[in-house]
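Take a look at this one; I'll ask things after.
Missing here is one protein chain; the remaining ones are kept as they sit in the complex.
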Amino acid sequence: METQTHIAQYDLLFIFSHSPYGSSLGREGLEAALAAGAFDQNMAIIFMGEGLWQLKSQQDTVDAQRKNHQKMTSALPMFGIDALYAQASGLDERQLDLSDFYLAAKPVSDETIGELIRQAKQVLSF
Amino acid sequence: METQTHIAQYDLLFIFSHSPYGSSLGREGLEAALAAGAFDQNMAIIFMGEGLWQLKSQQDTVDAQRKNHQKMTSALPMFGIDALYAQASGLDERQLDLSDFYLAAKPVSDETIGELIRQAKQVLSF
Amino acid sequence: MTLHIVSQNNPFVLKNCLAVAGPNDALVFINDGVYALATHAALVKRPLTYALAHDITTRGLTLNHLIEPLSYSQFVALSCQYNPVQSWY
Amino acid sequence: MTLHIVSQNNPFVLKNCLAVAGPNDALVFINDGVYALATHAALVKRPLTYALAHDITTRGLTLNHLIEPLSYSQFVALSCQYNPVQSWY
Amino acid sequence: MLFTLVIHAAPHSLLGSTAYNAYQFAQCLLQEGHRIHRLFFYGEGVHNLNAQAITPQGEFDLPAAWQALIEQYQLDSVVCIAAALRRGVLDDNEQKRHQTPQRALANNLLTGSELSGLGQLIDATAHSDRTITFA
Partner (left out) sequence: MLFTLVIHAAPHSLLGSTAYNAYQFAQCLLQEGHRIHRLFFYGEGVHNLNAQAITPQGEFDLPAAWQALIEQYQLDSVVCIAAALRRGVLDDNEQKRHQTPQRALANNLLTGSELSGLGQLIDATAHSDRTITFA
């Protein structure tokens, strides 16, 4: 059991649970997060489930003529957004580890994700 | 092992695998099937997976102010469309049986569905 | 405590929701999410689990007596009682 | 023989496809369907299983050597070779 | 209590018809005396306020219902400008900006709503008691 005292409290929490190119959600979530960063929000992003694919490195969209999400996501730290969490159980299920990612994210348990949500003032789900 | 000699051959096979109200697919599939019936096609419809919910009786859409699919689907026999198949394994998984349906459909195994598709000239998937 | 809204019947969606929902969080199933209740016996026994009545009747489903059918008014009340609200889809 | 196109990574979709695909049917994974190949070891060993190369590289995935990366030209050729074509989504 | 609703679903989507749920939730909360700080239509949700959408007779006209609710309660209703442009929902400004002799465009944003940026979404979360996403 984890102690709840170390759970950070965010005014705005983004939950990304969709893959980057299969729908417009991945991109529109990123754009909203960048906007929140520009407004200096006390915020964090949790990547979970299929949303973990957003962080997969080596996305090459030239042949498919699509806008590259990796480039957009890489801008998050420049907007002051550095609280990035990755669902540990979701990583295992997808045989992913942090070395597959192009951005540093902190692996967290499902219990911690549940607590991060409970402590957040508002949640936006993409 | 089923013998393949008794598998009917259709010029046009509809596969309905989506639920009736959660997206526009259920309705648009029904409208396409009714059009095919009006054109006297040698056709059949297979309801499988979440598409089995299309046949669930007692759909009451008054409160939700939605267009009732049950009424549309009930029109299939009037358009001469009487080859309706229901995936048996999908029924079991959803704890449904034919008495839950408002239209008669023939339960078929997954193997038979595979063979119906292979024997069909064209398939439309909704 | 969090209010979790589940609006789809998709195994990935349900899995994520159930993985992070705490015992005192509430779950509301709306739209196609109500099909998940019709097919997951364990869900029906979970306390603080609700389903939107409109979406149940639209689909011709019969509610297990353990599940609370929710009017929109009660849905609004729950969303006042709990905070934050997280949508799974 | 049927050509099955899988364009999503959704357990329901994959289940339906695998339930009805015969041993001589071909499977082509496109779009988010390619994620299913990255997470289902058994799928990768199935003969006549293909994945659209564009959609693999877009997502930064690495192909298992058992899976045939498909150009659009090869995808077109498969759709001529097989009949009918059924899309799962 | 003060709500912000974020609507991602269109009246006719491939995935999710929660646009109806969002409308009925909004209508109910207002009837119960709660208030809406802002409706934010994002992604496919922009089609909820597409004035060109023609609903067949006898069916519930969701865009018209949104417009009426917005007018009745004088709601602050914002449609994400980037999402709207990509999907062809334009206000008067954008119609004029993008119109060319080769390309006739219409202002097809239903009256009572405005196109604006994502800042309006972030601002809304900061000033509401509850933010609820429908998708």
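Letters A, B, C, D and E mark the chains as written, and numbering starts fresh at 1 in each.
Heads up, the rule we're going with is that contacts are C-beta pairs under 8 Å (C-beta built on N, C-alpha and C of every residue); 3 or more make two chains touch, one makes a residue touch a chain.
It should be emphasised that the depicted structure is a prediction, and the values quoted were computed from it without experimental measurement.
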Exercise for review: From the touch rule at the top of the page, work out which displayed chains the omitted chain touches.
Suggested key: A, B, D, E
Revision key, fill the gap. Checked against the full complex, the residue among E:L29, E:A53, E:V79 or E:L118 that touches the missing chain is E:A53
Study note, to complete from the structure: Where chain B meets the left-out chain, the residues are 11-12, 23-25, 28, 31-32, 35-36, 38-39, 41, 121-125
Point to revise | Positions on chain E where the hidden chain makes contact | key: 8-16, 43-44, 47, 50-56, 82-83, 85-90, 94, 98, 103-108, 135
Check your understanding: Footprint of the hidden chain on chain D, which residues?
Key -> 5, 7-8, 30-32, 52, 54-55, 72-73, 75-76, 79-80, 83-85, 87, 89
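The rule we apply is simple: only the chains that are shown with their structure count from here on.
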Review point. Fewest touch steps from chain B to chain E?
Key: 1
Revision key, fill the gap. So the chain most remote from chain E by C-alpha centre is D
Check your understanding: Looking at C-alpha means, what's the farthest chain from chain A?
Key -> B
**Study point:** Whole-Å separation of chain centres (CA-atom averages), chain C against chain E
**Key:** 25
Exercise for review: Could you give the separation in Å between the centres of chain A and chain B, each centre being the mean of its C-alpha atoms?
Suggested key: 39
Revision key, fill the gap. The positions of chain B in contact with two or more other chains are 21-22, 50, 64, 66
Practice item. Among the residues of chain D, pick out those that touch two or more other chains and give their numbers. Key: 12
Exercise for review: Please give all chain pairs that are in touch with each other.
Suggested key: A-C, A-D, A-E, B-C, B-D, B-E, C-D, C-E
